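Removed from the display is one protein chain of the complex; every other protein chain stays in position.
Chain lettering (A and B) follows the sequence in which the chains are written, and residue indices restart at 1 in each chain.
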Amino acid sequence: MGIAVEAEDLRRTYRSRTGWARARRTEVDAVRGISFSIERGELFGLLGPNGAGKTTTIKMLNTLLIPTSGRARVCGYDVVADTREVRRRIGYVFGGDRGLYDRLSGLDNLRYFAELYGVPPREQKRRIGELLDLVRLTGRERERVEGYSRGMRQRLHIARGLLHRPEVLFLDEPSIGVDPVAARELRGAVADLAAAGTTVLLTTHYMAEADELCDRIAVIADGAIQALGTPAELRARAAGRVGTREPTLEDAYVAIVQPS
Amino acid sequence: MSGLRLLTVGGVIAYRALFNWTTPGMFVGTLLVGPLFQLLFFAYLGRQLQVADDRFYIVGNAVLAASLACVFGGTMAVGNERRYGTLGHVLLSPRSRTAIFLGRAVPYAGNGLLIAVTTLTGGALLLGLRVPPGALPGLALALAVGSLSCACFGLALGAVGLRLRDIWVVSNVSVAVLLLFTGVNVPAAALPGWMAAAGRFLPITHAAEAARVLAAGRGIGAALPAIGREVAVGAAYAVLAAALLTVFEAESRRRASLDTL
Partner (left out) sequence: MIAVGALLHAKHLSRSPLEIAISLVVPVVQATLAVYLLRSGGAGDRLLDAAVGAGMMGVWSSVLFGSGAAIQNQRWQGTLEMIMLAPRRPALVLVPITLATALTGTYAILATLLWGRLLYGIRLDFAHPVAFAVVAPACILSLGLFGLLLAATFVLLRNANALANTLEYPVWLVSGMLVPITVLPGWTGPLAAALPTTWAARALREATGGGPVWPSAALCVGIGLTCAVLGAFALTYVERRARASATLALA
């Protein structure tokens, strides 16, 4: 098996200055020492309230941010020193409808990023075709993205993240604003990827989604991991707090982030 | 080989993705007709005040016509990543930043060349300027070099735009500054020393000089030194753009200073 993603005591502080003449510095500790590791092929969930540090954690792992302290490795490569090797092996998908070139067609968006992500020219056409099939955009690929619905944009995001067959995929709230049917299909696609050996790090606000998909889940709040375990282990923590019924992951989550 | 592909194919797709003015109305209105009116404005002003002859104004403004597309285009080529929220995805690429971003300057330079040629043709026809046919290849070269160096200048502005909120201010002011400092509309000799000196470090100045020499029928040999200087200015801005992008990216990873989402 082996380790795909490894974080050791990751910390990240944002400094911002306000004012010109008398600059006031404010520091925000977004992530305060997070450690975990993800096995190859594992589907790992990162749950937590807004502003808990999920996106910051992902951005440190995918090389867009340098940790203030601590270390992280992806596929054995250091995210600070070996950025190029890390970037060859990761895909990044985030929710929301930004992050695409609106005036290009879906196909052209994929062609451009295939170029950027180093997909060999000879493979590009076949790979893009496969992915369009996978995310069911075949037939719509020549339309401009500005006319796409939210779900279509989201699927295009996913296709882009998969272009270069990444070993590790970061999914940052991929199901945000996606309708229930599309969300279910999305879950199916993610599960298939994991089954095929892709390591997935998923953040989401939908507990059922996390429960269904994830092998293990870390709950973070205030920049630190509050709980880590399989969905069943986490659910077990909430046993006895919800009366006689079987506790759900949501019960466990609420118990963790909002201890009474 | 694959670097070349990134430079060309990537550059063209990025042009279509990020250039706001590709609609026919915008292109013709802003980029083709606009500069022609600008040329006429200064040519008539020059006639009225008897500052310089038509050739001075027609050739100079034709070279300058490229600057609009190149400066604003270069700004859009980098700055618009912010508008679409795609910067993070581009920065995740393991490939050379220089190839990704310099490739983007090429289509704008081509665009600028097209505009410069159209403006020159239009201006010459409307005002009745005769250009010796033998000068045409040299003129094309001067216009192309001017456009390319201007596109690199725009790219450097675009890089600044990654950090600056109001980059349009900078590009608008830059276009105005080019109008004044490049000696296109006021003969450099009539400008105060420091303006003329500043102009020598801006794109267009040397290309306009070369184009005038050529249009006067003095042969490519007489124009080559100025063309060489224009190439040097353009190369300097290309290096500056690459350096800024590298610095900003490195800094952003440390201080989260770019909108990478």
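Going forward, contacts are C-beta pairs under 8 Å (C-beta built on N, C-alpha and C of every residue); 3 or more make two chains touch, one makes a residue touch a chain.
Note that the coordinates shown come from a computational prediction; the quantities given were computed from them, not determined experimentally.
Asker: In the intact complex, which of the presented chains make contact with the chain not displayed?
Answerer: B
Asker: If the hidden chain were put back, which of B:L40, B:L136, B:A198 or B:A222 would touch it?
Answerer: Once the missing chain is taken into account, the touching residue is B:L40.
Asker: Would you mind spotting which of B:V169, B:A197, B:A232 or B:A250 touches the chain that isn't drawn?
Answerer: B:V169
Asker: Determine which one of B:V51, B:A140 or B:A216 touches the chain that has been left out.
Answerer: Checking the options B:V51, B:A140 or B:A216, the one contacting the hidden chain is B:V51.
Asker: Hey, which subunit B residues sit against the chain that's not shown?
Answerer: 21, 23, 25-26, 28-30, 33-34, 37-38, 40-41, 44-51, 166, 168-169, 172-173, 176-177, 179-180, 185-187, 190-191
Just so it is clear, only the chains that are shown with their structure count from here on.
Asker: Quick one: subunit A and subunit B, Cα centre-to-centre, how many Å?
Answerer: Between these chains, centre-to-centre, one finds 40 Å.
Asker: What residues of subunit B sit close enough to touch subunit A in their complex?
Answerer: Spelled out, the residues of subunit B in touch with subunit A are 2, 5-6, 9-10, 13-14, 16-18, 22, 84-86, 88-95, 100, 252-256, 260-261.
Asker: Could you please specify the touching residues of subunit A with respect to subunit B in the complex?
Answerer: By the definition above, subunit A touches subunit B via 14-15, 55, 59, 62-66, 83-85, 87-88, 90, 92, 94, 98-104, 108-109, 111-113, 115-118, 120-121, 160.
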